[in-house]
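The complex appears here minus one protein chain, its other protein chains still in place.
Residue numbering begins at 1 within each chain, and the chains themselves are lettered A, B and C in the order written.
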Amino acid sequence: MNFAGVFAPIPTPFDEQDRVDTVRLRAALLKWVATPLDGFVVLGSNGEAVLLDDFESDQAIVAARDAVPASRRFIVGTGRESTQAAIRASKRAAEHGADAVLVRTPGFFKTQMTNDAFVRHYTAVADASPVPVLLYNFTALTGVNLLPAAVARLATHPNIIGMKESGGDVGQIADLVSSTPSTFSVIAGTAGAFYPALCVGAVGGILALACVLPEACSKVFKLTKAGRHDEAMALQRRITPAAKLLGQQYGVPGLKAALNLVGYDVGVPRPPLAPAPDTAVTALRDAIALFEAIPA
Amino acid sequence: MNFAGVFAPIPTPFDEQDRVDTVRLRAALLKWVATPLDGFVVLGSNGEAVLLDDFESDQAIVAARDAVPASRRFIVGTGRESTQAAIRASKRAAEHGADAVLVRTPGFFKTQMTNDAFVRHYTAVADASPVPVLLYNFTALTGVNLLPAAVARLATHPNIIGMKESGGDVGQIADLVSSTPSTFSVIAGTAGAFYPALCVGAVGGILALACVLPEACSKVFKLTKAGRHDEAMALQRRITPAAKLLGQQYGVPGLKAALNLVGYDVGVPRPPLAPAPDTAVTALRDAIALFEAIPA
Amino acid sequence: MNFAGVFAPIPTPFDEQDRVDTVRLRAALLKWVATPLDGFVVLGSNGEAVLLDDFESDQAIVAARDAVPASRRFIVGTGRESTQAAIRASKRAAEHGADAVLVRTPGFFKTQMTNDAFVRHYTAVADASPVPVLLYNFTALTGVNLLPAAVARLATHPNIIGMKESGGDVGQIADLVSSTPSTFSVIAGTAGAFYPALCVGAVGGILALACVLPEACSKVFKLTKAGRHDEAMALQRRITPAAKLLGQQYGVPGLKAALNLVGYDVGVPRPPLAPAPDTAVTALRDAIALFEAIPA
Partner (left out) sequence: MNFAGVFAPIPTPFDEQDRVDTVRLRAALLKWVATPLDGFVVLGSNGEAVLLDDFESDQAIVAARDAVPASRRFIVGTGRESTQAAIRASKRAAEHGADAVLVRTPGFFKTQMTNDAFVRHYTAVADASPVPVLLYNFTALTGVNLLPAAVARLATHPNIIGMKESGGDVGQIADLVSSTPSTFSVIAGTAGAFYPALCVGAVGGILALACVLPEACSKVFKLTKAGRHDEAMALQRRITPAAKLLGQQYGVPGLKAALNLVGYDVGVPRPPLAPAPDTAVTALRDAIALFEAIPA
């Protein structure tokens, strides 16, 4: 199984009573399935996974699986703070049809999260998971860093097939590529550095921006693969302003606001998150307006 | 309700199958009840709350409540990332007999955790909680900072009665005291700065060290209250080395190891946490050995 | 030589051509000498020392020395990035009459600034300096931390007699006191945590706020020494808002603006620093207005 291409980490819609809204989730996915995206991640950071309980998580997985055809990768976020909870979540995701699980690092007990602790955690999860495991490092949110030295050890596990690195430090992505076998898929998580990440060996991207601008993100990928670097770089520059607005600046509220602007009815985030403020919506509209007619 | 005094944030024992061990939890509490401690916190950070599911949390609360007499404060940690989950956990804790709930800040979506977001979150929790709410700031673990400006706004809520500040920055504790009414209880969370925190107006402490050295911690409190500052400072200096070992250096594994050394059978932490290494146990034994005969 | 008491780290006035203005420097010092301050630091961080060349530094030292009577401590900041430059600056300061030198850590080559590097640097400076050496840690500005472990080693040097710790972490100040002999003077650098720092064993303070409110700062010191803790704490709370404005928020521009408000003609800072904005001046005026009539 490989993860070349562009994947969308989709948000989770909620209804007016702040419950998971599977109807809107399916409707949005049916629209995304009509784009060139190579696959989807449900219950990632952008899916507000940490704000859902286990029952709601199952609801979201089942509804999404139903809408995604077998020809596209279907990845489920199953990171938890405890090893046993991550194992349980991974087993449930597999039962509900996940092709792979994306397991964010535990990060609460920061000083205890050594390389050894990560290796133990992920080895236990990968031993138990019925489907392949993708490591997932997101230092800006977790405060811990899954370093190339630990990844190199984990990459030898037959059920650990790749990693999403959400940081924009392309040097660390290059390190990860160098530290792992060529069969191990290093996947970029920052749309603002997607093209250079591909340059240093990332095989694809799981990009919030791909929810909003799937064609543009896919085209950056295809241009790079075709060796058309100048065009890839030019397009990368065009998407970067929107990428940054969807990153740390406006986060999940920004992603949902942007999607509502382009016709995906995904509502507002769950409290304590608040809807994006008007200034964010205006900035997002301006950044997206440039992309209506990008040919695939 | 006030929180003058010294409170122990107790760990959660697990059995050999990594299940919550309510028998050992009760046994340990019966020992602590025989000390001068003023109350107990279950399911705090040191209780590995983030590693427990809701069912296990209820188990721990019920078992602990049963062992703590009404004369001691019984506080339950109910922080969750989503507002609705924090409300549900607070209601359950109240049903099971909590005197108050200690609600750690959400911290996953860091850039969205503005003063306004915190005020909305805590106001909703306090509106819904049947028992009083204590705010809880632990920047070193959460990566977010509940600032005095937000606390000042929240301190006017009739069901928000105090705050645990886990940081060692005594200046910030002084700010919190100055920013809130005198009925609002600011509680220190760092044993290594307990005496100076009391000096600037903290009313008490929720201190991991108080699990291990309840008499010494209580005596720091009593000496300070009695105006015997030189003795308080001298005792503070004696406890500081042990306090630091139990803080960021060895964390929950260190706390459990130290408790096993002094006769509390609390086992080992839940994975991905690992038992404290031998070097930690040796250092902890040395630091604790100085305190066997502290008079209360 | 001991450093009990309150010391003012005075700013360096510049004239209209951005030259060191020794006339205004002397005039300001003559006013400060009429307050209860125990001594003065020239060419500290607040003296914009890093913006002066060696010739200007000598000018400032000579002019200040002339205005400070022998009954007050006269301390000169001589920190430099290179060991040999710190030695030369310390020798010059001694020639010009410094009672002691305050030597800020080098901090440019951060990852190389290990405990060993600090011990080598300060040992060389103390070996060569004709006058006693005070260590000086200001992590917020330098990005490096002179830890208690290194200070404990340096405190055995006969020519290293104390340390200014500018951080507000009172726990680290307590560590420093515990790690060093009782003859070693630990001096607080944060007015917002002055009283608690004294509680844990600091012998005095070098406080920007002492330039602006010398009587209030001295009174916090005297009340604490007299065991009148409640009054000390109450006064500490009163000075804290002004202390915070003069700290990281408005820095040297804020200090100079505040001094101009209370009758010290010290002008504006040197570029790239800019004069404090109007909002800062208003906030400072409000914070200072409360203190006109504090009895000594």
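The working rule: a contact is a pair of C-beta atoms (placed from the backbone, for glycine too) under 8 Å apart; a residue touches a chain by one contact, two chains touch by 3 or more.
Nothing here was measured: the structure is a model prediction, and the numbers come from that model.
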Visible chains that the absent chain touches, using the contact criterion stated earlier: A, C
Of A:200, A:252 or A:266, the residue in touch with the unshown chain: A:200
Sole residue of C:18, C:95 or C:286 that reaches the chain not shown, by the stated touch rule: C:18
Residue of C:62, C:85, C:128 or C:290 touching the missing chain in the full complex: C:85
Omitted-chain contact residue, chosen from C:1, C:23, C:226 or C:274: C:274
Residue numbers in chain C that touch the chain omitted from display: 18, 45, 50-54, 81-85, 106, 108-113, 116-118, 120-121, 124, 140-141, 143, 248-249, 251-253, 270-274
Contact footprint on chain A, counting only the chain that is left out: 168-172, 174-175, 177-178, 190, 192-193, 195-197, 199-201, 227, 229, 233, 236-237, 240-241, 244
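In the analysis below, only the chains that are shown with their structure count from here on.
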Contact-graph distance - origin chain A, target chain C: 2
Chain whose average C-alpha position is farthest from chain C's own: A
Geometric centre distance via CA averages, chain C-chain A, whole Å: 50
